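Report on one structure; see the data block that follows.
For this depiction, one protein chain was excluded, whereas all remaining protein chains were kept in their positions.
After this line comes subunit A, so read on.
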Amino acid sequence: MQILTVAIRVIQQVIKDKRTLLFLLLAPVFVLGLLYVIMGSSSDEPNIGIIDLERSLQESLEAEAHIIEFPSEEEALQAMKTQDIDAYFYMEANTPYIEIEGGDITKKSPVMQAIQSSLQTFQKERAEEMKEDFEVMQDELAIVLKNMQQQTGQSIPIDFSEVDLLMEEPEINYLYLDENADLFDQVAPALMGFFIFLFVFLIAGISFLRERTSGTLERTLATPLKRSSIVFGYFLGFFLFVTIQTVIIQIMIVDILHVDRLGSYWLLLFMNIIVATVALSLGLLLSTFARTEFQLLQFIPVAVITQFFFSGIFDLSNAPGWVMFISKIMPLSYATDALQNVMIRGYDFSDIANDFIVLIGFTIVFILLNMLVLKRQRAA
C-alpha cells in the first residue's frame, strides 16, 4: 500500500513535468533515427583512379567502383592528396600496384574488395581463354594422333582428360543476417540496450537525487514509511514510464527502421524491460553517492559509457584477461549478449536464461545496496 502511494506520487510528478516526459519518450527515438541515417549513408562504391589499364581489367573494375582515369601517376597522387579518389591502381609488367589513401579506414576495405574482385574476374577471363586455347590444342593433337594411327597401324591411346582449370565461384549462405545486412543491423540490438540503459539511468537517477536535495526524501522517511517501500515505490512508479519508453524504442528499431529480427518480438521486449530494470536500480543506487545533478552526470562516463565499450559492441575475443573480467562484471555485457542473440540469431528464452538470471541478480544486489545506503538518511 505504501509502495503504491510512493509509486502514484512518482507517476504524478513525471506527468506534471512535461519536459522530462518528452525527453524520456522522444530522445531515444530521435537519436536512433539519426544513427540509422548516419550508418546507412556511407557509399559502398569507392573512388579509384586508374592509370593505363588493360581494357578488360578496367571494365571489370568499373562494375565494382567509380573509376577515374589519369594519364600519369603524379596526377593520380595529386587527386588522392585532395581526397578526390580513395586509391589508384596500375599495372607494371604483370604486377598490380595499389596505392591507398589510408586516412579514412572505412574506405580501405571497399577499395581492396573492389580491386581484388576485379582482378579475380580478370584472371578468370584469362583462364577461360587459356582453357579454350588448350581445348583447341587438344583437338588438333587428337587429329594428328589419329592420322599417325592410320599410317602406322599401331594403336595409340587417345584419351585426354577433361580440362578443368577453373574452380566455380563459391556459393555463400548465411546462417544469420544476409549479404544485405549493414552495420546498423549488427549493432542495433546493442544500441537498443545501451540507449534504454542510458536514458533510464539518467531519469531515475536525477529524480531520486532531486528527492534528496529538496529534502522530500528525508521528509518522506520521517513518516512510518519503510526504507524498502520508498525504493520499491520508486521502482514501480518509474517502471511504468520505462516500459512505455522501451516499447517506443523497440517499435522504432524493429517496426519503423525494419532492422532484421529473427527472435520473438515479445521475448525481445521482455529482455529490454529487464535491461531497463537494471538501469533503474543502478540509477537509484548511484544517485545516493552524488550530491548534485552535476555529480550524477560524472557517473555517466564511468558507469555507462565504459559499459558500452565492454559490452560486446567491439570484439573482445583477443582482449587481455583483466578486460574480460571487467566485461564480466558489467550488466550491459549480459544485456547486449541477450539482445543480440534474440534479435540476430533468433535464440529463445532457454538460450539466454543465463543472461537473464545474471541481470536479475544485478538488480537485486543494487536494490539491496540502495536500502542499505538509505540508512544514512534514516537510522530505522
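Here is the rule we go by: contacts are C-beta pairs under 8 Å (C-beta built on N, C-alpha and C of every residue); 3 or more make two chains touch, one makes a residue touch a chain; residues count from 1.
Assume contacts and distances are computed from a predicted model.
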Listed names "Extracellular solute-binding protein", "L(+)-tartrate dehydratase subunit beta", "Glycosyl transferase family 2" or "NAD(P)H-dependent oxidoreductase", with the criterion being the UniProt name of the chain not displayed: "Glycosyl transferase family 2"
Sole residue of A:83, A:109, A:214 or A:354 that reaches the chain not shown, by the stated touch rule: A:214
From A:170, A:224 or A:301, residue that would touch the chain that is not displayed: A:224
Interface with the undisplayed chain - residues on subunit A: 1-2, 5-6, 8-9, 12-13, 16-17, 214-216, 218-226, 377-380
